[in-house]
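The block underneath contains the structure these notes are about, expressed in structure tokens.
And now, subunit A:
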Amino acid sequence: MSKLIEVAGLSKTFTLHQQHGVVLNVLRELSFSVAAGECLVLHGHSGAGKSTLLRTLYGNYLPAGGSIRLRHRDAWLELVGATPRQILEVRRQSLGYVSQFLRVIPRVSTLDVVMEPALARGWSKIDAEARGKQLLTRLNIPEALWQLAPGTFSGGEQQRVNIARGFMVTWPLMLLDEPTASLDEANRQVVLELIGEAKAAGAALIGIFHDRAAREAVADHYLDMTPATPAPQEYCYAG
Partner candidate 1 sequence: MNGLNPNAASQAAGALESGYNFAYLDEQTKRMIRRGLLKAVAVPGYQVPFGGREMPLPYGWGTGGMQLSAAILGADDVLKVIDQGADDTTNAVSIRRFFARTAGVATTTRTPEATVIQTRHRIPETPLHGEQILVFQVPIPEPLRFIEPSETETRTMHALGDYGVMHVKLYEDIATFGHIATSYAYPVTVDERYVMDPSPIPKFDNPKLHMSPALMLFGAGREKRLYAVPPFTEVVSLDFADHPFAVQRWEENCAFCGSHDSYLDELIVDDAGSKRFVCSDTDYCMQRREPFEPQQEVGQ
Partner candidate 2 sequence: MSAAELIHGAAVELDQPLFSVHDLTRLYGPEKGCQGVSFDLYPGEVLGIVGESGSGKSTLLSLLSGRCAPDRGQVSYRGKDGAMLDLYAASEAQRRTLLRTEWGFVEQNPRDGLRMGVSAGANIGERLMAQGVRHYGQLRAAGIDWLQQVEIDPMRIDDLPRTFSGGMQQRLQIARNLVSSPRLVFMDEPTGGLDVSVQARLLDLLRGLVRDLDLAVVIVTHDLAVARLLADRLMVMRRSHVVEAGLTDQILDDPQHPYSQLLVSSVLQP
């Protein structure tokens, strides 16, 4: 299968200038790759830097060194050192990210939150609405809530709204940060189906799944992130 992302020698450090310049080495020399239709599951205990890795891959955290190359518009693009404009373009077209936390925008309705990635790609409003409603129905968000801003929803509802948003458009490459955490059995099953469909469509996935059943259902490979000799302060920051 063709590789969609190749990571080589990736490190991430945090320098805490407000705390006497303490330097935390969270990721050290990570190398891996993921091919189309595969799911790589990050493995390691809390604090091993799994979320940090996903955020670094997404460009949310600035890598300290190494290389992240991914397929974007039929070419390889190096994300380390890429311009903000390139990263935004990659996020719009090639790289999806689903976390368990929804960043609520005041006054924007649930349906609009879900539709946004499609509108950003230039879909028509009609197409985007159809797809958004279908996903919300599938994830058991009552229709009565669609026109409300999700700020007042329960944690589980917000999470499902965020998942609908994440799967709104097809991504060649998806990052999943515990998408099934704290979901009930029925909804977890829906999310696993969505992940399965994305894989079948040829997406490469990198995910964190604490729930063993979910992990085993989707994983093709594992990346062990347990540090050889963890420094104590790394526990207090990462994770």
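Some notes on this structure:
What we mean here is this: a contact is a pair of C-beta atoms (placed from the backbone, for glycine too) under 8 Å apart; a residue touches a chain by one contact, two chains touch by 3 or more; residues count from 1.
Basis for inclusion: all candidates are chains of the complex that A comes from, given by their letters.
Note that this is a predicted model, so its numbers are computed, not measured.
Evaluated over the candidates 1 or 2, subunit A touches in this complex the candidate numbered 2. Within the complex, the subunit A residues that touch candidate 2 are 14-18, 55, 59-62, 73, 84-85, 87-89, 93, 105-108, 118-124, 127, 169-170.
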